[in-house]
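All protein chains but one are shown at their positions in the complex.
The letters A, B, C and D name the chains in turn, as written, and every chain counts its residues from 1.
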Amino acid sequence: MEMNAVRLIRRGGKKPGLPPGTLIHVGKKKIEKAKITIIDYDEKRFQEKEAKRIEECFPFKDKPTVTWVNIDGVHETDIIEKIGKHFGVHPLVLEDIMNTEQRPKMEDFGEYIFILLKMLYYDDKKDEIVTEQISIIFGTNFVISFQEREGDVFNLVRERIRNGKGRIRKMDSDYLAYALMDSIVDHYFIILEKLSEKIENMEEGLISNPRSETLQTIHKLKREMILLRKSVWPLREVISGLERGESSLIKKATKIYLRDVYDHTIQVIDTIETFRDMVSGMLDIYLSSVSNKMNEVMKVLTIIATIFIPLTFIAGIYGMNFEYMPELGWVWGYLMVWIIVVVIALSMAFYFRRKEWL
Amino acid sequence: MEMNAVRLIRRGGKKPGLPPGTLIHVGKKKIEKAKITIIDYDEKRFQEKEAKRIEECFPFKDKPTVTWVNIDGVHETDIIEKIGKHFGVHPLVLEDIMNTEQRPKMEDFGEYIFILLKMLYYDDKKDEIVTEQISIIFGTNFVISFQEREGDVFNLVRERIRNGKGRIRKMDSDYLAYALMDSIVDHYFIILEKLSEKIENMEEGLISNPRSETLQTIHKLKREMILLRKSVWPLREVISGLERGESSLIKKATKIYLRDVYDHTIQVIDTIETFRDMVSGMLDIYLSSVSNKMNEVMKVLTIIATIFIPLTFIAGIYGMNFEYMPELGWVWGYLMVWIIVVVIALSMAFYFRRKEWL
Amino acid sequence: MEMNAVRLIRRGGKKPGLPPGTLIHVGKKKIEKAKITIIDYDEKRFQEKEAKRIEECFPFKDKPTVTWVNIDGVHETDIIEKIGKHFGVHPLVLEDIMNTEQRPKMEDFGEYIFILLKMLYYDDKKDEIVTEQISIIFGTNFVISFQEREGDVFNLVRERIRNGKGRIRKMDSDYLAYALMDSIVDHYFIILEKLSEKIENMEEGLISNPRSETLQTIHKLKREMILLRKSVWPLREVISGLERGESSLIKKATKIYLRDVYDHTIQVIDTIETFRDMVSGMLDIYLSSVSNKMNEVMKVLTIIATIFIPLTFIAGIYGMNFEYMPELGWVWGYLMVWIIVVVIALSMAFYFRRKEWL
Amino acid sequence: MEMNAVRLIRRGGKKPGLPPGTLIHVGKKKIEKAKITIIDYDEKRFQEKEAKRIEECFPFKDKPTVTWVNIDGVHETDIIEKIGKHFGVHPLVLEDIMNTEQRPKMEDFGEYIFILLKMLYYDDKKDEIVTEQISIIFGTNFVISFQEREGDVFNLVRERIRNGKGRIRKMDSDYLAYALMDSIVDHYFIILEKLSEKIENMEEGLISNPRSETLQTIHKLKREMILLRKSVWPLREVISGLERGESSLIKKATKIYLRDVYDHTIQVIDTIETFRDMVSGMLDIYLSSVSNKMNEVMKVLTIIATIFIPLTFIAGIYGMNFEYMPELGWVWGYLMVWIIVVVIALSMAFYFRRKEWL
Partner (left out) sequence: MEMNAVRLIRRGGKKPGLPPGTLIHVGKKKIEKAKITIIDYDEKRFQEKEAKRIEECFPFKDKPTVTWVNIDGVHETDIIEKIGKHFGVHPLVLEDIMNTEQRPKMEDFGEYIFILLKMLYYDDKKDEIVTEQISIIFGTNFVISFQEREGDVFNLVRERIRNGKGRIRKMDSDYLAYALMDSIVDHYFIILEKLSEKIENMEEGLISNPRSETLQTIHKLKREMILLRKSVWPLREVISGLERGESSLIKKATKIYLRDVYDHTIQVIDTIETFRDMVSGMLDIYLSSVSNKMNEVMKVLTIIATIFIPLTFIAGIYGMNFEYMPELGWVWGYLMVWIIVVVIALSMAFYFRRKEWL
């Protein structure tokens, strides 16, 4: 069982005491070479291209159209640094982008807003939740997004921009940033459904037939819930910070949409809490069932032992070899023993039935 | 055992990344065809009709009388869309109305206020709580309510309007919206009574005679409480939001009534918390009782075994076939064994009584 | 075991959906006919009388003296309605007075303040806490108090007014309202003492001699604590609402006294929380003691069984009837068996002593 | 085991419903006759005397020097009343001083500030924590302190005033009040050290050798923690109330010192919480250890029983007296039985070793 939640705290290469803003990639390298995609649009025009060199996106900065630069792979210090310089991004932000073990956060630098989120995938092979860090920087007419690897999470947003569907082409960069966040939060529901299925499967036969695998499953679910919580909980502040903030970058029309993402986040958090309650309730039930089963085992042992131990004693008595044992000579002695045996057995059975053990 | 609480999180058809405001019905379709009822009234006039087409309610929008449009069934995209257009409702609100797995919420859009609540029924057949989502939109002189299916929850309000009883005919649309919310919250008390009965039934014999069904019942009650909590808890904010909000749509006279619904909501929440405390106390008691019972079983086993095992050993000794065993030839040997047996049994019994095991 | 805490939520007769302000008595009728007492006083004058009809108290309304109307019995719709009309009380307040299952609350209506509290008695016969709802309405120069039945809780206040002792005759209606609340909160300490006694009794012998009745007592105490908490907790807000409120009805001199009641309420709440901690600690201790006792039972069983089972086996061996068993013919064979038996028994005993089981 | 924590709630003599401000001593009388000490000083002068009658301290009230009146014993209504009258103290304050079962609190009456604290001693004989109530009233140039009995808690402060050491003689009455509070809070650390020792002692051998006395000790520690918490927790508000309050009685220079006491109080509270966490962790460990030990007992029983019960059966078979039992006549029959016995015993032992029971 791999330990995702624990892994989160490894700072990998960074040595304590290094100057802040030192660009060092922390985390697993998930892609060979960073991939840069540029999408530039306004209501009428639309342009999309893959950039070989990061410098290709620089001219878009001062165009009035909305430019979205998406970078898959955050391990190339060079690219991050150049972007930082050209777009005037604070070194601490660049450090955060490259350190993939950050907590979700939002910072308003006036000129631009920096948002850091966690994308969650379900890795079906390993049967566990995988997190990926996504950073979004947006200013007056540009959005730069960073992913750890190529993913399909933003594909539908891309599609909407291409087709000019919905209001995305009519809106500014803040709406695009919202659309990206919305995609991520929407993906959380897929994880929740997965977990919900797992809980449902586990619950069947929890009381009637508790197995020791159940314990393992409960344990794993608990861990996943802890990890999930850690990734989603801070989102609440992030989004409400955006919504209530006074940045001129976020237009009033977009705030209604942010409120909607906020509601979804609350719903996700609520559901996680509900799941936590459920799973810890299930542990209680599991333990009680196991204890009930043990009780049953004990009863069987007790019934058999308490019936036969006295009987064996009686048989033992008449197996003694004393010379003077009058009963041994009686004609009906043997029958008498059987009668005693049956009477004892029956009265024991009656006693157990009254105690509701049988 | 169906899993209501878990079901709540299924987003059904919606694909993540779709543009916000996309109208897709999420949830089970509970009614074949949507049913539209229009009630129009002021202090003197009253008109009620069932509409075939949604357009029939449009002319009422600009009348000074209060118009209440009630729609049973939220799966017909067409109807929702038309209402949205005619009454100027934000697309995100329409999306929420059609997605029946929302969290209760309230949003003030200036022109109108949107309220989303959960109605709770008790399904006696399945012996479980069923939730239904109810959305209310109200503006200066109209109230539009959406239910998932035909229900009788608003019948008494309808009756009051028809009869002109109480102050409802003299008041504005905000009072009507209040009256609808009040009906819903009043219904919660029925669920609470049902749960209270169940808890009372379960409690009888909890200590004296714990059964393994009890465990199942406690488990089910816990789940229902989790579900209930999830549906009712957010209501607190919803109603206090209405009461404290500064919307001109809500008159001062109505606020006193909103305060009353608020008090009822708090009472419901309080009672749910009390029930939670009780049920989790009952689990503790159940476990203790089971453990006490097991203790009793163990004692019986121990008493029987510890009395007869040594006796059987003595009988075994004199069952040995050694040629030179002087006791076997004694005339009083057999009697002596019986005396030893009785003495041992009595002293054991005395020991157990002193230990309070008998 | 009656279920007080659960009973609290029954709304009895009220049908959901009835217009707000409908006067229906909810709860058990505890008195046959309502009894009305009027006390009218200022610093110099004092008048006390029992009224046959509620109308007798109306003339006092406009007198400058302080008038205290006390009504025992809240089931007579007629009386409540007339008082409501004459003193200009809001219908929702009247509804709350008649519904004896309300949560403690305070509402400031400008002209008058409405306070709803729970009086707690200890019913020695049923050995349980009984709650009674007390409502207080007070305006510039009148206080109206409602009790469910004739009680002696306000007797000492009455006495103080009659005798003109203390500052009560010199103060206004707000001080009288305070004095009534103070009496009620003072009574809570009696309940706390009763509970404290119970806890003390239970604790004796909790560790040395846990009985299964203890479980029942703990269970009952827990329930009573839940009930108590539900009745007292909201009082905190009620009184701090009065103290911090800006009503002109409450004079500055009275606020110091309200602060005193507030402190007492906090002390009551603190003590309830302390009791809760104690009782749940006692459940832990009880369970541990039971488990310890079971451990002891197991040890006895194990010692007896592990000593005698091997010995019985040895006796069994020499009870076999093989023709060729050399030991059986030995002269010292029988003695040898006894020596083996004693050696085994002693070495077992030694082993158990080393394990600290004996 | 005496129940301190519970004792706290007894209101002793006070009858509910008495007028507020009635002076009745509540609590155990811990001293025969009240003792009054007066210390009067400024930077240059110093005077100390024991007063026979309370009136002796009255002339000091209007002197510009700082006067500290310390009264040991709060049961003499007469003294309390006279002080109240002369220094203009509110009757509710006097009531609080005489009722030794109050919660720590602070009240600012403009002219003077009233502080009520709990002093904690460790009674080594009874091996338990003893609380004493200490009240402090201070105005422009006087401090009056009330203790339940003669104690040495303020001796070091007295010494500092006598010697003119530190800045105490240069400062005003607020600094003296601070110095008294500081002494009390400093004493809490002694209690904490005592508890820390107890926890340390108990911990040794908690896992290796859990005894049933441990349970009792844990139980007692838990109770003491509950009591401690109740006495110390409210202090937080008391001191931060003084520090942040806007009373002109507290000079800016003193506030830095109050901040220091506040920090100590937080440290005390923090440590109590840490202890609580530890002790409840120890209960878990204790229970687990007991359960582990029981497990070991069970294993021994199971090993012995499962090895010898089948063997005894075999011996029993050949102890049967059938006429036609071929094995009995075999020359090697007896040896064969022994071989079977040894094989069974060894294979059982092997099985248990594989299961890691041996």
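We adopt the following convention: a residue touches a chain if its C-beta (ideal position, glycine included) is under 8 Å from a C-beta of that chain, and two chains touch if they have at least 3 such contacts.
Keep in mind it's a predicted model, so treat the numbers as computed, not measured.
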**Item:** Among the chains presented, those that the missing one touches
**Value:** A, D
**Request:** Just name the one of D:T37, D:T131, D:S145 or D:S183 that touches the chain not displayed here.
**Result:** D:S183
**Asked** Taking the entire complex into account, which one of D:L18, D:I83, D:I168 or D:V341 touches the absent chain?
**Response** D:I168
**Message:** Of the residues D:V89, D:I129 or D:L192, I need the one that contacts the missing chain.
**Reply:** D:L192
**Prompt:** For the chain left off this view, which of A:I31, A:V130, A:I226 or A:I266 is in contact with it?
**Reply:** A:I226
**Prompt:** Of D:A51, D:A305 or D:A349, which sits in contact with the chain we cannot see?
**Reply:** D:A305
**Message:** Take the complete complex as the reference. Which residues in chain A touch the chain that isn't displayed?
**Reply:** 1, 3, 5-11, 14-22, 90, 92, 102-103, 105, 107, 209, 212, 215-216, 219, 222-223, 226, 230, 283, 286-287, 290-291, 293-294, 297-298, 300-301, 304-305, 308-309, 311-312, 315-316, 318-321, 325, 327-331, 333-334, 337
**Residues belonging to chain D that touch the chain removed from view** = 153-157, 160, 165-168, 182-183, 186-187, 189-190, 192-193, 196, 199-200, 203, 207, 256-257, 259-260, 263, 266-267, 270-271, 274, 277-278, 281, 284-285, 288-289, 291-292, 294-295, 298-299, 301-302, 305-306, 309-310, 312-313, 316-317, 319-325, 356-357
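In the analysis below, only the chains that are shown with their structure count from here on.
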**Asked** Looking at the contacts, which chains touch chain B and chain D alike?
**Response** C
**Prompt:** How many degrees of rotation bring the Cα atoms of chain A onto the matching Cα atoms of chain D, given to the nearest 5?
**Reply:** 145
**Request:** Please decide if copies chain A and chain B contact each other with the same set of residue positions, more than half shared, or with different positions, and reply same or different.
**Result:** different
**Fill in**
Between the Cα centroids of chain A and chain C the separation in whole angstrom comes to 42
**Item:** Where chain C and chain D are represented by their mean Cα positions, the distance between them in whole Å
**Value:** 26
**Fill in**
Residues of chain B that touch two or more other chains sit at 291, 294, 298, 301, 305, 309, 312, 316, 319-321, 325
**Prompt:** Chain contact graph: line, ring, star, complete or other?
**Reply:** line
**Fill in**
Which chains touch? The pairs are A-B, B-C, C-D
